[in-house]
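With one protein chain removed, the remaining protein chains of the complex are shown where they sit.
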Amino acid sequence: MVSLIPKKLLLKMYTTMLRIRSFETKVAELFAEGKIPGLYHLSIGQEAIPAGACLALEKGDYLVSHHRGHGHMIGVGLQMSKMFAELFGRETGYNRGRGGSMHLADFDRNILGANGIVGAGIAIANGSGLSAKLRKTKQITICFFGDGASQEGSFHEGLNLAAIWKLPVIFLCENNQYAFSYPSRLGCPVGVATRAMAYGIPGMKVDGNDPVAVYGVVKKAANRARKGEGPTLIEAITYRWRGHWEGDPDQHEEIYRPRQEINEWLKKDPILRFREKLLRLGILTETIDKRIKKNIETEVEKSVKWAESSPYPDPKEMDKDVFATMRVILE
Amino acid sequence: MVSLIPKKLLLKMYTTMLRIRSFETKVAELFAEGKIPGLYHLSIGQEAIPAGACLALEKGDYLVSHHRGHGHMIGVGLQMSKMFAELFGRETGYNRGRGGSMHLADFDRNILGANGIVGAGIAIANGSGLSAKLRKTKQITICFFGDGASQEGSFHEGLNLAAIWKLPVIFLCENNQYAFSYPSRLGCPVGVATRAMAYGIPGMKVDGNDPVAVYGVVKKAANRARKGEGPTLIEAITYRWRGHWEGDPDQHEEIYRPRQEINEWLKKDPILRFREKLLRLGILTETIDKRIKKNIETEVEKSVKWAESSPYPDPKEMDKDVFATMRVILE
Amino acid sequence: MKEITYRDAIREAIQEEMERDETVFIMGEDVGVYGNIFGITKGFIEKFGKERVRDTPLSETAILGCAVGAAMTGLRPIAEIMYVDFTGVCFDQIINQAAKMRFMSGGKIKVPLVIRTNGMGAGFQAAAQHSQCLEALFMHIPGIKVVLPSTPYDAKGLLKTSIRDDDPVIYLEHKLLYFTKGLIPEEEYTIPLGIADIKRIGDDITVIATQAMIHKVLKVAETFAKKGIEIEVIDPRTLYPLDVRTILDSVKKTGKVLIVTEECKFGGSGAEIAAIIAEKAFNHLKAPIGRIGAPNIPVPFSPPLEEFYIPSERKIEETIQNILKHSN
Partner (left out) sequence: MKEITYRDAIREAIQEEMERDETVFIMGEDVGVYGNIFGITKGFIEKFGKERVRDTPLSETAILGCAVGAAMTGLRPIAEIMYVDFTGVCFDQIINQAAKMRFMSGGKIKVPLVIRTNGMGAGFQAAAQHSQCLEALFMHIPGIKVVLPSTPYDAKGLLKTSIRDDDPVIYLEHKLLYFTKGLIPEEEYTIPLGIADIKRIGDDITVIATQAMIHKVLKVAETFAKKGIEIEVIDPRTLYPLDVRTILDSVKKTGKVLIVTEECKFGGSGAEIAAIIAEKAFNHLKAPIGRIGAPNIPVPFSPPLEEFYIPSERKIEETIQNILKHSN
């Protein structure tokens, strides 16, 4: 598989993974220092999925994300600076400080947003799918969600509708083994991909710690979608390294995840694994690697600086953002 | 299969089907004459399912029904008189006139009620299932719903929870080919029973116009449930003869159902088919048949009379029925 | 002008807008082949094709989610939820998705979506889960406009505006009104959202009412007129935006006010209207603010119960009488 992919793309996958990790490592740090407010769900350990999946998309495709969505945003090329600005609650953020981490979006790039309600995006993704279909644009929609989301009614209704209407949507479940403290082996014993059978659509399981494998299945699903053959359900197996949210004590104490299990997964670090592969194949060299990392470091530092020095939004302006056609009354 | 079932039970199945049909034929008549108010969803053509399923239950088992629920009520032995009284909106009705057809229930017999919200009962059935499990009573719960309900989120969440907790619940889908005007072959192309695979539980498809076949699968599912092995999903294939609700023009005009299709299904009348079988086996004779029908006719007439002559509830008493612990203020 | 039913007024509005703008489409249970349970979209498939007149499975969350996503990406969906009672199974998509999407995005996206529900209201013996008036729930959620027409004229004009509006609108139809008739212009017209209609002018008392209650109030007003008492009858038509000015102006003129809604009175839309008046027109009030609604009970099935339950003309009359007793 790797051999079929242009070197440049492989390097981009690698860089994307690194950028996601650096971004989120910084987020963890800033949050711990009390510099950014809000609730944070980090995807460290899961970077291979957005890196593989987003690079399999084309310009103009729609993306629907969920609460653990920073990786997807970076995957499709959102700017770290405006992302950080959003987390700092600044006017220069993607959502002008109104949304924060759980609502990051960039409509200029058809990134329809993260979502604070588990499973809600699954239903919404059908909308951009239908829209592209009716407007005959060949755009597809990729919808990211977790294993926990596959237990929500919206998963069922959403996948069923997509299947019935043959909508150009890829449902990509990031099975990181837990929905908060609830293990996915309890919540969905048959495996999420198996559930595709309930809708008569293809269900594929893939190593979510291998960006190339993810790229492959998403590419396949994207082709299928673009040809008008309908949706695909992909289950990418991975693991979240950190607590459910920043502040989750499971990060430090053994509450719902055995330390043994975490340690096993740490060994499967998608970035290290891919790095070694690329080095072995001669696509990456230590020098290039250093340069990439240096660049990202600079990018992160600059972005944070810019974000932090950006102005806060003016509360008196909030009244304009509720409706497109009118202001609300601020008393 | 038939040979394994006591004659008495076979006759009871037959009688039950006839009682359901007579009851509902009368309902249609009374509604057409403007004698009973409300919304009516009749199950004429589907009688084999409640007749087979309800007789496979034991005393004390729970039953959860849906909007098309008269058959289930008669199946477990509710009295026609109090059912009619409810439809007439009288104080002597099962729900004291507060509920009507869509909310018929008899808590003395653990009949937890019909429901006006499609799919809602599927989630509620888990509650009586869990209750029996925690109280260690060996009661099981049977939950009836339609093919349309299997498209609701509550179906997914309900079946998943039942599977995970191994609840003693039988989910019996009466696939009568349509959810109102929407064909089940569109809404669930893989077939409802197949969806059991998504939860790792048994899914069984059965001829819903054969009470003995229904009895067989329900008995099996009931044994499984009672042994603590968890839920079963049964899909009983059948057809509704009448419109979705009384007043649905499809009853008389060809709107969403081809006449051809209806005619095919009319030939598969579960009652006539079973009658012939019983006659052939010598279990039923023409004389007995006539007697049964005569008795039912009398029962229906008497019940209607009693119901119609029962008093209406007193509006001033409604304030007592909202809460168990207090009256509400009537202004 | 032509005479038309409320049902047909709604149909005309949808049809005209679908003809005018090809990004408008309609989806919902039984809206296609069946043509909607009240026949609103009968013949639409033939006219607009199955792509724009979409029968859906029984999946309200999927319907609304799809509509939200489509509205965010260039289309103007009309999503139908059969009875308003069924919004319970897809409530998140209304209150947390459709209504908040724009604000959460920092005002960068618009969501031009109309959610129509057929079955507000009691009077059909459809019992507790098919008879509710739930406008108060939607009105409390910022980000969605709430429209509840009471006449064919309003129904058509407001629906056309709702479809053209760039914000999510929940358009609540009352089942008892579908076959009531009224006059509408032959030519095209629209009615802005947020403008109350003074259905009758008067100086003695202001009665604010919505949907089915408007008609009862108008009848009662006629009786009073015969006795020389002139009732001003105001139909807000939209609860959000709410035409506070028209309401306050009238109250300032009459000094007496009664609010009549069919919903459960407790915590209903009438409470907000009363509260606004109590805050903003207090010095003009000459009597306690009267409020009529259903008791705090689920809608009962049995005809005598339901009749007792729904606010009656007699009750309206008596309450007005009582308020009028207060000296000026």
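A, B and C label the chains in the order they appear, each numbered from 1.
The definition used in the following text is that a residue touches a chain if its C-beta (ideal position, glycine included) is under 8 Å from a C-beta of that chain, and two chains touch if they have at least 3 such contacts.
Computed from a prediction, not measured in an experiment: that's the story for all the values here.
Contact with the chain that does not appear here is found for just one residue of B:N160, B:N176, B:N209 or B:S303, B:N160. Residue B:N110 is the one among B:S43, B:S65 or B:N110 that touches the chain missing from this view.
Looking at chain B, the residues touching the absent chain are 62, 64, 93-99, 103, 105, 107, 110, 112-113, 115-117, 120, 122-132, 134-135, 141, 153-154, 156-158, 160-161, 164-165, 320-326, 328. By the touch definition given at the top, chain C reaches the unshown chain through residues 61, 85-89, 91-96, 99-100, 103-104, 127-129, 136-137, 139-143, 239-240, 263-264, 266-272, 274-275, 277-280, 282-283, 285, 287-291, 295-298, 300.
Take chain A: the residues that touch the chain left off the picture are 37-39, 89-90, 95, 97-100, 102-103, 115-120, 148-149, 151-154, 179-182, 186-188, 250, 255-256, 312-313, 315-316, 318-319, 321-322, 328-331.
Everything below uses one rule, namely that only the chains that are shown with their structure count from here on.
Chain A and chain B have CA centres that are 45 Å apart.
Centre-to-centre separation between chain B and chain C, using Cα means, comes to 36 Å. Within chain C, contacts with two or more other chains are made by residues 56-57, 59-61. For chain B, residues touching at least two other chains, in rising order: 151-154, 186-188.
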